[in-house]
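In what follows, a single structure is set out as structure tokens and then discussed.
With one protein chain withheld, the remaining protein chains of the complex are depicted in position.
What follows is chain A.
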Amino acid sequence: MITRSPVQRRRFPSSSGLLEPGSPAMDQLQRPSPTKRPRAPPDHVDDDDFLSRRALEVYNGAQRSGSHRMIAFTTRPETDLGPGEFDDLVEHFGPGSSYTLDCDDHDHLNDSSRCTYKCRSMVKSEVLENLEKREKQVFDLQSSVDSLRSKLSLTEDSEKRLVQSKKSLEQVVAASSGREASMHAQRLQESAKSDEMLRTQLKRCHELQARLQEEMQLKAEAEAKALAAEARALEAEQEKLINKENSTREINQLSRELARLRRDSDYSLKRLRVENETQMEQTQLVAEEIDTLMTQLDEEKKLLAQTVEEKQELEHKLADAMKQLATRTTTGSEADTVIKHLQDELNKSSADVAEARKLKQMHVNVALLKEQLHSEQLRANRAEAGLTDLVNLQSRVNVLESELERWSDMIEVIPGAQTRDDVPRCIAELQRAAVAATAKTGDATSQISELKIAVERAERSKLLAEARASTLQEEVADAMMNAARLERKIAMLSSERDGLKRILESYDSEEAVIASHRKPGDKIANLSTPEKSKDNRIQELSSALNDAQQNITQLDDALSQSNNTAAEQRQKIESLTEELNDAIEKINSLNREGERLRKEVAGLELKLGRGEFNRATTKVLHLVKNLESGGSSTKSTVVTRETNKTQSEELAALTKQIASLEKREARYRQIFADKISLFREACYLLFGYKVQMHEEKDSLTLMPVTVFTLQSIYAASDEDKLLFQLNQGRMDMLATDFTTSPEISRQVTTFLKNFKSIPAFMANLTMELFNRTTLS
């Protein structure tokens, strides 16, 4: 009890040193005060309550301070307080709260004693109040315990009932859970089916992808093939080109060589011809020489004959002379000398002849030598030219040999070619190979296009499959949504069920309350009504359940219908997409066709432009007598065109000439006119007649005749005119009034008819008229 609180423990040692039994302080303490009630002995302190201890403390404090203090001892309460009550008290006062009044001050001793009293009385009243309160509380608690006990029994009963109802509800729950499980299983099956479908679709999709990849690979291979083929074709073409170039070069070189050789041969031919000609000339010369020599020989022979004759003559002469010498002795010595002289001369002349012969021979030889020299020189020139030619030819030969070597090298390089003749064959083969390669490339391109089409198809099918997969996914999503819906429905149902349960519970609780309120005697009588109500409720519930089930079936139907419609729509969509794809394919194929046709049209137009035509359907005709075949006319047109030019030039020149001539003519005319007028004037003045000339047609023969009208300077009137007509060199006078006048007619008869002289008539007439005018 003492060691309850640390405060107490702390406090006690502080006082224990002082609180020894038998000590004077203790004696003082035990001493009873006259105003106080007999107090409990101090050994009770250990057993007593807190208040006593408190009092002790107060007392100890007073002891220490040496002052007298009144300490109140609380008696034990009559009511038995439980240990809890003391605890409460302790708590009430608190370890910190002190009711002690430390009166250490010695000056206020009286005051302190009064205070302790007050304190004691205060503590006592408080304790009493507390006690009362506690007692009341105890009573209350006991009543509440009683009520709680009764409640416990009630709750146990209700618990039992609840357990029962719980069991029944658990059964219901189990049934519903079983239904739920079955539905769940159904949904799971559905979902499994859809999963399977999805999986199969995915598998198909994968297959299609694999196929697509295969197609792509095939395409890539085909492209690679096409590329290789193209490369090969290119190579072949390059080879072909190179070969072509080489061959063309070779051909050119060979043609050049041929031309050179031809030139050489021509040259040699020419040379030979020239040589031949020179030879011919030489032979001719030789023949001429021979001829000349022959003639010379003849001459020489003649000379020789002459000289022989001379010699004979001389010999004869000599013989004669010898004879004469023999006969004539007088002239012997002279003759001898002459003979000697002559003989000398003869010898000389014979020597001369011999010399002349020699000289002639020499001359001939010199000419021959000259000829030979000339020919030799020519030959030497030719040989020099030949040498240069030879050098040139050798260089050419070298070049050709190198070319030949190159060619042979090239032929070695060309596979399958052994001779030069093989080169064109090789080229042809290469061309064929190129053609084949191009054909291959064409095939490859066509394959590529086919593969492209296949790839397109595969892509389309892939798209279709994807679309299908998406639709399936949508379906799955729908199914999932349905499942979710169903789950929600289940949740709703379970909530409904919970609600129903709660209603049941509430009913049960009500029932329990009613039951608890009823007396046990009434229980049996009223037992039928709650059962009935329960049955009713069950019926209601079952009906509600039926309704709910009907609802579920309706919802299921609606769902299946919606699913069906969705499936129909999906089918429709699929069919439409298929149609669309078909249409797209058609459009693509039509586009391709269009492009191809456009290309064809372009090619055909180009062909048409070139003028190409199909020989199977068309033939080209033209007039046999066309303008080209009879080229003469067209040529003549050109000629005329040319001649026209020249003509026009000529024309211009001529017009110029004409202009100049006309000018000249005009000038001449002018001059002539002047001269004529001058001449006429002169004639008029000299011969006294004005002569006018004009042409007329003869009235009988209708031949043009020239008529001259003469008028004398001395004529009396202007009417006095003479008319003459010149007809074919004959001059006739025509009769006029003037000539028929008697004076004139007489003159006419005398001069014209008798003497036929016009000049005399004219002179006479002039004289007559002169006389007449001057005399008159």
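One rule holds for everything that comes next: a residue touches a chain if its C-beta (ideal position, glycine included) is under 8 Å from a C-beta of that chain, and two chains touch if they have at least 3 such contacts; residues count from 1.
Going forward, contacts and distances are computed from a predicted model.
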Select, from "HORMA domain-containing protein", "MMS19 nucleotide excision repair protein", "Protein PBN1" or "Exocyst complex protein EXO70", the UniProt-recorded name of the complex's unshown chain.
"HORMA domain-containing protein"
In the whole complex, not just what's shown, which of A:Lys625, A:Arg730 or A:Lys756 touches the removed chain?
A:Lys625
Which of A:Phe613, A:Phe672 or A:Phe755 contacts the chain that the document leaves out
A:Phe613
Just the residue numbers, please: which parts of chain A touch the chain that's not shown?
605-606, 608-613, 616-628, 630-631, 633-635, 637-638, 641, 644
